[in-house]
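Below is one structure, written out as C-alpha cells; the observations come after it.
Here the complex is missing one protein chain, while the rest keep their positions.
Order as written gives the chain letters A and B; numbering starts at 1 within each chain.
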Amino acid sequence: MMRRGWFLPIVAALGFVFLYAPIVSLVVFSFNENRLVTVWSGFSLRWYTALFSDPQILGAAWLSLQIAFVAASIATVLGTLCAIALVRFKRFRGRTALTGMVSAPLVMPDVITGLSLLLLFVAMEAAFGWPAGRGMLTIILAHSTFCMAYVTVVVRSRLSDLDLSLEEAAQDLGAGPVRVFFDITLPIIAPALVSGWLLGFTLSLDDLVIASFVSGPGSSTLPMVIFSKVRLGVSPDVNALATIIIGIVAVGVVAATLIGRRRPASSS
Amino acid sequence: MKKPQTAADTRPWRDPGAKPFVRIRNVTKKFGDVFAVDDVSLDIFKGELFCLLGGSGSGKSTLLRMLAGFEDPTSGSIEIDGQDMASVPPYRRPVNMMFQSYALFPHMSVEANIAYGLKRDHLPKAEIADRVAELLRLVKLEPYGKRKPHQLSGGQRQRVALARALAKRPKLLLLDEPLGALDKKLREETQFELVKIQETLGVTFIVVTHDQEEAMSLATRIGVMREGAIAMIGEPTDVYEFPNSRFVAGFIGSVNMFEGVVVEDEPDHVRIRSTEAGCDIYVNHGVDCAPDQVLWFAIRPEKISLSRERPEGDANIAKGMVEDIAYLGDMSVYQVMLDSGKRIRVTKANALRGDPDAISWDEEVYAHWGGNAGSVLTS
C-alpha cells in the first residue's frame, strides 16, 4: 500500500472547507442583527420574524411545496412505469426512442427545457384551449417531466438488481402478473421509489429556470421570489430561509441514515 | 439411500404399459439461433425422483423452466397429468418450483413466505396456519417462523424454500440445483432429508443438477443432458455401469478409455485389439458392431486390479509402471503408465492398515480385469 502522505488529507480537508464554508457563513449571518449581512453586530432572530411575516415568501413557499408534492408523485408513477418498461420488457417497438427520451432531460439545459415547454403550452392553448393560461398546472406538468427522468434512473438501477426468480417464484405459487407486482416487486423496490420521490421533490423545489419560463402572473414559486430578491443584493431574510431549509435537510438526511442503519441490509 | 427397487411396481418405467405423469414430446427451445433444448422426448412417472444431469449450457435448466411455464417451447408439447400445458401460465400449473437462489421474498417472514401460495388459493386462515405449522415441522424450522430470510443460515433458507414449494401440495415439484449453494457436509445430510421427504409425501420430483454424485444418490432415474439433447436415460446403476456413449461414461465418475478394433465378433464374445491398451481386450458378451469397426472400451478405475506377477490369460492384461499414488484414506488412486504410453487410473480399497506389501512407486505391475468389467462403446 502506498505511504500515507500529507497531500491527500490536506486537499480533502480544504475541499470540505470549500463545500461547507459558504453554507456555514449563511447560517451564522442569518442570526446577525445587522442589515449588512457580513458585518456581525450581535445575535438576533429579527430576520426570522421578518421572514414569517412576509406574505410573499410564505405564499411562494406554499405554492412551491404543493407543486413539488404533486410533481414528485406524478414523476414517481411515470418514472416507475418507464423503468419497468425498460428493464422488464427487453424487446418492444420504440424501446430505443423511449430510452433516449427519458434520459435526455438529464442533460438538457434548463433554459431549453423551459423555453420548449412554454412554447408547447402556448401552442396547446391556441389549439385546444388547455391548459388555459400558465401557472401552477403548467409548472407541475413541466416539473413532472424532468423529475420523471431522475426517478427512472433511480428505480431502473434498483429494478435491474432485483432477482428475477423472486417474481417467478411468486408466479409459480399462483400469483398473476399484477398480483406479483404489488406483492413482490413493489415492496422490494419501494426504497428506490422513496428516494426517487424525494429527489423529484427536491429538484422541483429547487428549480428556478424552468418555472420562470412556464409560470404565469401571480404564480411565483419560492426560487423565483428568492431570485428576484437576491438579484438586488444580499438580503438577510433569505439567510434565515436558507438556514431553515438547511436545518430540515440535515435532520432529514441524518434521520434517513439512522433508519437505514437500524434496518439490516435486505438480502435477495 | 436409494429407495428399495426390488418390486417391479416401484419402477413403472420398466413397464411399457404404464402411463407417464409428465410427458415431454419433441420439445425444442431456440433462443435466437441457439438450440437450448433440441428435440427432447421424455416420460416421467408418478412418485419418481428424476434427475436432469448436465454441465452448464446443456439445456437442463431451460427444460425445467419450460415445465414450470417460465419459457414456452419453440415446438413440441408438454403434458402434465394428462393435461396439455401449452399456453397455461405458470400461476395456473399444478407444479411448484424450488429455485436455485431459493428466491425467498426478503420482505416477508418465513411463515409468510410459506403461506404465500396458500393465500393465493384463498384458503381459510385457520387452514393456512395449520398447513404452515405442519410444513415448519416437516423441515424442522418450528422456532424460526417469525424470522426474515436474511436472519437464517444457508441451510435453513434452503429448507424454507423447500417448505414453500411443497406448501400447495403440488403433484410435481421442480428443484433447480436444490443443494448447489450448500457446503459439502451439509449437502450430504440434506440429500437424505430430501429423499425422505419425497418418499413421505409421494410427490414427483424433477431435480436439475450438475453434480453427478448428487444425481447418483438422489435419483430413481437420471437423464444425462448434453448440448440440449438427452444423451442417456437410465437408473443410476445403468448410467454408471452401462453407459451408452463415451460422453456419458466420461461425464459420470472417472473412466479409462481404450480405442480399439474388433478382431473377433461372435454372439457370445468379442475380442478387441487395442494398441492403446497394449493387449487384446476380451469381452464375454456379444456386441452389435461391424467387423473391423473402431470402437472404445471403457472401464472404471475400481474394476481394474494390479498385481506384480503376470496373471494367466492372453487378454485383459496390460503391463505398466506405477507413476504416482494418491492416498485418499478409504482408498488409493494409482496412476499407471502402460508400456503403450497410455496412463490409466486404478483405485484400490485400503482394506488393511499400513499394508507393508502394498504396491509402491516405480514398481512394474500388471493391470488386469474380467470379461464383463467394462463397456464397449460405439459412439
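Quick notes
As a working rule, a contact is a pair of C-beta atoms (placed from the backbone, for glycine too) under 8 Å apart; a residue touches a chain by one contact, two chains touch by 3 or more.
By definition in this document, contacts and distances are computed from a predicted model.
Between the names "Cysteine desulfurase", "PTS system, N-acetylgalactosamine-specific IID component", "Methionine biosynthesis protein MetW" or "ABC transporter permease subunit", the one given in UniProt for the chain missing from this structure view is "ABC transporter permease subunit". Only one of the listed residues, A:Leu45, A:Val234 or A:Ala255, touches the absent chain: A:Val234. For the options B:Asp121, B:Glu189, B:Glu264 or B:Asp339, the residue in contact with the chain missing from this view is B:Asp121. One of B:Phe21, B:Phe45, B:Phe70 or B:Tyr91 touches the chain omitted from the figure, and that residue is B:Tyr91. Residue-wise, the contact with the chain that is not shown comes from B:Arg169, picked out of B:Arg137, B:Arg169, B:His285 or B:Arg343. Contacts to the hidden chain, counted on chain A, fall at residues 1-3, 7-9, 11-12, 15-16, 18-23, 25-26, 29, 36-39, 78-79, 81-82, 84-85, 89, 92, 94, 97-98, 101-102, 104-105, 107-112, 115-117, 119-120, 122-123, 126, 141-142, 144-145, 148, 152, 173-174, 176-179, 202, 205-206, 208-209, 212-213, 223, 226-227, 230-231, 233-234, 238-239, 241-242, 245-246, 249-250, 252-253, 257.
Here is the rule we go by: only the chains that are shown with their structure count from here on.
Partner chain A is touched in their complex by these residues of chain B: 68-70, 89-93, 95-97, 99-101, 103-107, 116-117, 120-121, 149-151, 164-165, 167-168. Residues of chain A touching chain B in their complex: 163, 165-166, 168-176, 179, 183-184, 187-188, 264-268.
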